[in-house]
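As you look at this complex, bear in mind that one protein chain is not there, while each of the others sits in place.
Order as written gives the chain letters A, B and C; numbering starts at 1 within each chain.
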Amino acid sequence: AEPQKGGTLRVGFTQGSTSDSLDPATYSNDFMFATSYAVFSTLVEIAPDGSAKPDLAESYEATPDAATWTFRLRDDATFSDGKTVTANDVVASVRHHMGDQSKSGVKPLLAQITDIKADGDKVVVFTLQSGNADFPFIFNDYHLTIRQDQGDGTIDPDTRIGTGGYVIEAFEPGVRIELARRDDYWKEGAAHFDKVLILKVGDAAARMNALMTGEVDLIDRPDLKTIHMLERNRDLRIHTQNGTLHYTMPMHVTTAPFDDVNVRLALKHAIDREAIVQKVLKGYGTVGNDHPIASSMPFYNADLEQHAYDPDKAKHYLGKAGLDSLEVTLHTADAAFNGAVDASVLFSEAAKAAGISVNVAREPDDGYWSNVWLQKPFCTSYWGGRPTPDLMFSAGYAADADWNATKWQNERFNELLLDARAELDESLRAEMYGEMQMLCQTDGGALIPAFGQYVSAMNTRVAMPEKVSEMWDLDSQRFIERWWFA
Amino acid sequence: MTRLQKLILSRLALGILTLFVVSALMFVGIELLPGDLAQQILGQSATPDTLRAFRAELGLDQPPHTRYLDWLSGVVQGDFGQSLASGRKVSDLLGTRLANTMFLAAYAAVIAVPVAVTLGLLAALWRNSIFDRAANIGALSAISMPEFFVAYLLIMLFSIKFGWFPTLARLDTATGLGDALYVTFLPALTLIMVVIAHMMRMTRAAIINVLASPYIEMARLKGVPRWRVVLKHALPNALAPIINVIALNLAYLIVGVVVVEVVFSYPGLGQLLVDAVASRDFPVVQAVGLFFAGTYILLNVAADILSILSNPRLRHGR
Amino acid sequence: MLTIRDLSLEAGPRTDPKRILDRFDLDLDRGEVLGLVGESGAGKSSAGLAAMGFTRDGVRIAGGRIEFDGTDLARASQSALRRLHGRRIAYVAQSAAASFNPAHRLIDQFAEGPVLHGTADTATAHEDARALYRQMQLPNPDEIGFRYPHEVSGGQLQRAMTAMAMACRPDLIIFDEPTTALDVTTQIEVLGAMRDITERYGTAAIYITHDLAVVSQMADRITVMRHGREIETAPTPRILESPQEDYTRSLWAVRSIRKPDATGAAEPILTLEATSAHYRSFRALDGIDFTLARGRTTAVVGESGSGKSTLAKVIAGLMAPSEGRVLWNGAPLAGDHGKRTRAQLRDIQMIYQMADTALNPRHTVRETLDRPVSLFTNLKGKARRARVRELMELIELDPDEFLDRRIPELSGGQKQRIGIARALAAEPKFIICDEITSALDQIVAEGILKLLIRLQQELGLTYMFITHDLATVEAIADEVMVMKNGKIVESGPRARIFEAPQEPYTKRLLASVPQMDAGWLDRARRDAAEAKSAEAPA
Partner (left out) sequence: MTLLRTAPPTAIFGMLVLAATLLTGIFAPLVAPYGETEIVGAEYLPWSAEYPLGTDNLGRDMLSRMIYGARNTVGLALLTTGIAFGLGAALGMFAALKGGWVDQILSRAIDVVMAVPPLILALMLLAIIGPSIPNMVGVIAVIYLAPVYRLSRAAAMNVVSLDFVDAAKLRGEGTLWLLRREILPNISSTLVAEAGLRFCFVFLFIAALSFLGIGIQPPTADWGSMVKENATLITFGDVTPLIPAGAIALLTVSINFIADWMLHRASGLKS
């Protein structure tokens, strides 16, 4: 169906916090991601097919070594106060996330930039430390939405003036935001809803009740425990996306007993992945194979043998490690991902058959990321995924990555990572990334039982293109300008 | 009356002291909580670099006592500072939330208190009757259910089944009083169910306790009808415990409603406090915490004073 | 006007009821005053209430008739009874302090009845209240009604309650021990006022008491009760002079015990030197000087609030004196009991006024006695058990029957005996008795006094006997000490104080002791008025 204009979209979101602010350096939850994309825009967006596509940029190109990138801006893009977007705005917006003072989450990704220059009004040139073929993908990041240069090379972090399709009418952090469409939006075929209201509804039951009683049109993350009830309601539709979202149980490979690769393999065979997909994800997911690359991503290695639940094999590996039984503690909380505690309990039950006792230690949701993740030798976690294997591996598996949650330091793997990044030949890259996935699977410290689908639910009036971007939930959080009411 | 004034003053002074201790304890508590604001805000995306920068910006690199004293000197001058997490003024942040919390509490109280006291009086009047037994069992069952469960039951009944009331209690500045009462009916009802039992049982017990007094026998021997004995002779003398339990429950209505706020997505202070604790945003925690503690203390002082006023013996001190 | 026939009241479970009244009969004519006398628990209050057709919770009418002016109150409906109560039959309770509603002003409580019964509107009722208050000789009759009960003294309250009972000019008033809680000097005024008012309006009355002297001043006829039954009824002069029944005679005989006079020189055992004590800034004891003699009984008398109990507390070590010192056998005694030696703690024991609060209701008799025995003696095992039994025999209670009872399962007199036994368990030299008989009825009190006298003779004990009842003083004291406002106003041997009191205050106190002879009340009122005016300048 053709997109139509009109209507007020009311959304119930799981996340959102009183501490949210409009400062792009602070975005840390879906509520602000969606807001960021609706009110501001990025240089590049990820198209439904997963490729990078210019947005505020009209085009971009790299030198052959992929180390210098030149972005040309559109002429027609304007801010909501009528000013056109200039190269200086882009430079100031990107610089906001760089430098010693920056507390931005995107700062590590920008560390590769050695220089940014505005070349006239419409051209920005980035010089990188070394070649990076995937560089444009970075500019899809919700942090890197563009604000106006205040004239001194800085932006006002709290400004509401953006280049997006909507303007803010009311904003109560952690409660709601009200958006109204800009009539002078420069992008064609986008921003269909007249108004959008996003509510933070933290409680899963409350979210589903609100959808059922028609108080909202769309919710994210319905409770999978009761989703079968929603499925029966004919006015509602469950929307799923096979994303890059995956659930992991990182083990510190530097801590006993996880320092023995056989123990790691034993655990990897003692978990019933199918049961987790069925019982925790209620079928909304696929089994994982202990590496973070999704089947939908480029360079996915389809030839790897699938790790499956096999208590005998687990025992076999235990034997190789010189053990006949094993006791480990798995730290978990539903903050890690919805169902993490249940998944851990299922793991614990399944592992008994292999002579492994997995003690489930539930930690408080509050403070989970600072007290448990990266701190405890065995815990549950998730990755929202990255558009490319390079970004994924660099973020969580490279030896020097801040978030190397398993403290894994595989020489071969780290060599390959650098080589593949600078390599422009696609088939060579595929080979390299394939081997890296294998290394992760057999030697790495991450137990990755499942890839989850992004699930959302909405009433049948909400319409969307046939193919949506699957990297993040809800059309990679760009649903506000891409979807419409039928 | 000077005795009463002295008492009020000394109680208030004690209350302020308590507040001070509470604030110091909460500060220590937040200090002891693992992780700090920077880590919480940055969450999974924290890196040592960003953490350092963030801490410096927020002043978290200062020693704790400096930060506490800075904060305290601000508070003494009426300045509650700014939220570390969002940089907004704490007073702005609290404003609407406070109003929302008070609105819901008042809504529930206005219904719950008279109903509970009336039920308690009737139960005492018809002691050991079917009515008394039924009220007692009903009250016990109501308090024995977890609050969120009561809420879900009400939603199931009134929103999903009958479609009479909304499940989200959304209030904004534009909402009129009528609408506000309508959308917050279910959360208010949940709270009413939760607090009514306690007050009812206490009213009943206090009245029955007084009914054993010689002056009740005297009143009956003067030919005073039963209902008048309960209302005119027993109630005034049972007021102190009833007032106290009402104060306790009013405090609960203001202070203890986090769960109800979560279930109905009601933007009140409870959620703000939980969020602020989660993000270690200590100016906000302190402000809300102090407000809660202050509410509790004030209600208690008010209850004491009312108890005294209700008792001529204390009112006209000897 | 009132005829009660064959009335039985029951309490407790229906399967195993307890008889409170057993085929009780009573007749009362218009304008007549009937006295109802008997020991505690005899059923006097129950009978009085039954005369109103009222029973306390848990008590029910098991049979019989209560005919008031032609209607049977035993079968009347609640609303019919309500119309009678307060209007035609009124009630004056034992403790006015407890029976006035503390939340309302006196005059509002006065007006409630007339307004409810429709005999007056509020304004008229208030007018009437002032008139009655004046007749009851209350001070400031125009203003006193606007006070709350706690702002009025006990004697005044009792009068206000009588006024309230008169509010609808009832035909019958039930007085239930209206002066028991008052001290003797106040009692006279209240009795007088009550008698005046009933005479003036020709109101019939049932006057319940266990004090024969009092009832003899008030009643035309007297009924003696025991165990819920009528023992004997006769006009007052006749029953006083020639009682028919043994039980009545025994009641009369109570006032006759006398302790034999002490002989021999007395050596001092306890001395107080210029001792004062304070409650915050209030001086409750003011420079007390005295010496107690070994083996003697010293009675301390004085009206309520004169500091008698405070004196006991100071000696016992419950309250440290603020000035002066206490000497025990010549050696200074620490003010705080915690600093006294075990021997000192053992030597000085105390028996309390309210046996109810002096014994832990959660303990059995055995536990109560065993503990001091084990703490203060070296007895173990069998010897200790034997000692406990011996103590029970000393106080004339059967060990087999009582040792395993809990305290609440004892009568008031039995409790008081246990209190004495507990003091004896320590094998003390000196016992302070603080009003130990004032909560007991006379027969029981007599038993206790006899017991104490016997124990003194057997064990050579020294007593300090605090009381405001001069009859008791006459019975047991060797020495008498009169207190007023925290000071000792007069002291000396019993005989001298009783025969030749020096101080007006002592004289007034002595004159207030109720006597059985008919003219006592009038005489006493006159004397009291004179004594008061004589005291005033001093």
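Things worth noting here:
To be clear about the criterion, contacts are C-beta pairs under 8 Å (C-beta built on N, C-alpha and C of every residue); 3 or more make two chains touch, one makes a residue touch a chain.
Worth saying up front: this structure is predicted, and the values here are computed from it rather than measured.
For the chain that does not appear, the touching partners among the shown chains are A, B, C.
In the complete assembly, the contact with the undisplayed chain comes from B:277, out of B:51, B:122, B:135 or B:277. Residue A:226 is the one among A:226, A:255 or A:306 that touches the chain not shown. From the options C:321, C:372, C:399 or C:486, the residue with contact to the chain not on display is C:372.
In the complete assembly, the contact with the undisplayed chain comes from A:209, out of A:17, A:86, A:209 or A:404.
On the side of chain A, the interface with the absent chain consists of residues 204-205, 208-209, 212, 223, 225-226, 228-229, 275, 279, 333-335, 341-342, 344-346, 348-349, 360-367, using the contact rule stated above. Touching the omitted chain from chain C are residues 316-318, 337-338, 342, 345, 348-350, 352, 354, 357-363, 371-372, 375-376, 408, 422, 426.
Across the interface with the omitted chain, chain B contributes residues 14, 17-19, 21-22, 25-26, 29-30, 32-34, 133, 137, 140-141, 143-149, 152-153, 155-156, 160-161, 198, 212, 255-256, 258-259, 262, 270, 273-274, 277, 289, 292-293, 296-297.
Everything that follows uses one rule, which is that only the chains that are shown with their structure count from here on.
Across the structure, the highest number of inter-chain C-beta contacts is found for A-B. A separation of 50 Å divides the Cα centre of chain B from that of chain C. With centres defined as mean CA coordinates, chain B is found 40 Å away from chain A. One simple way to say how far apart two chains are is to compare their mean CA positions; for chain A and chain C this gives 87 Å. Across the complex, chain B is touched by residues 12, 17-21, 23, 26, 28, 100-105, 107-108, 170, 172-176, 199-203, 205-206, 209-210, 212-213, 215-216, 365-367, 369-371, 373, 381, 402-403 of chain A. Residues of chain B touching chain A in their complex: 33-36, 38-51, 53-54, 57, 83, 85-88, 93, 96, 152, 155, 159-160, 163, 166-168, 170, 172, 262-265, 267, 271-272, 274-279, 281, 284. Of all residues in chain C, only 49, 52, 54, 56, 81-87, 90-91, 93, 95, 98-104, 112-113, 116-117, 148, 150-151, 164 touch chain B in the complex they form.
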